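Shown here: the complex without one of its protein chains, the others still in place.
Presenting subunit A:
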Amino acid sequence: MSNKTSLLKVILLGDGGVGKSSIMNRYVTNKFDAHLFHTIGVEFLNKDLEVDGHQVTLQIWDTAGQERFRSLRTPFYRGSDCCLLTFSVDDNQSFLNLGNWKKEFIYYADVKEPEKFPFVVLGNKLDVSERQVSAEEARQWCQENGDHPYYETSAKDATNVAVAFEEAVRRVLAMDERADHLIPTDTVKLHRKPRSATTCCS
């Protein structure tokens, strides 16, 4: 386990008005503002945390959900380590659009192996009494679309927000560890190269 602090970029995607900015603000500043304006383009905040002994700086990118802001937000998908697909449990359409958001992300972030990329799904506005999307439906979608972890959150009363971000971090760290195992083979290759080079020259 390394003591180095690593910077992880996670990005919140989802329809306009599902509460992406509120989730970010709740997590980083522990505040909730019911009268936030539409996000224009992208915004981000950093938060330091420790997950399973790893020091991590989480860079949380909040994006504009409205279609008209599309060209402003998509250039910032690249380099993301994790994507939080967000919908609102009181808005069925936002749930139905999850697939589109996933596609948009994979396309613009230029993800090499989409089936391995860590997505986390958030059903926000748990505090609202009239649900349009049941937890079962949401879980089923997650299962069928790559077995993504699913959290029901409320930015308003802080339910599950921190848990969801920590899970995102765990997924990324797990990915990295898998990648770490691959490193030895790569190093072997690097060692080989100079050798072959010398044979070439001699």
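Going forward, a residue touches a chain if its C-beta (ideal position, glycine included) is under 8 Å from a C-beta of that chain, and two chains touch if they have at least 3 such contacts; residues count from 1.
The working rule: contacts and distances are computed from a predicted model.
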Among "Mediator of RNA polymerase II transcription subunit 17", "ATP synthase protein 8", "HPS4 biogenesis of lysosomal organelles complex 3 subunit 2" or "Superoxide dismutase", go ahead and choose the protein name stored in UniProt for the chain not displayed. "HPS4 biogenesis of lysosomal organelles complex 3 subunit 2"
Can you list where subunit A touches the absent chain? 21, 24-25, 28-29, 31, 33, 37, 39-45, 62, 69, 71-72, 75-76
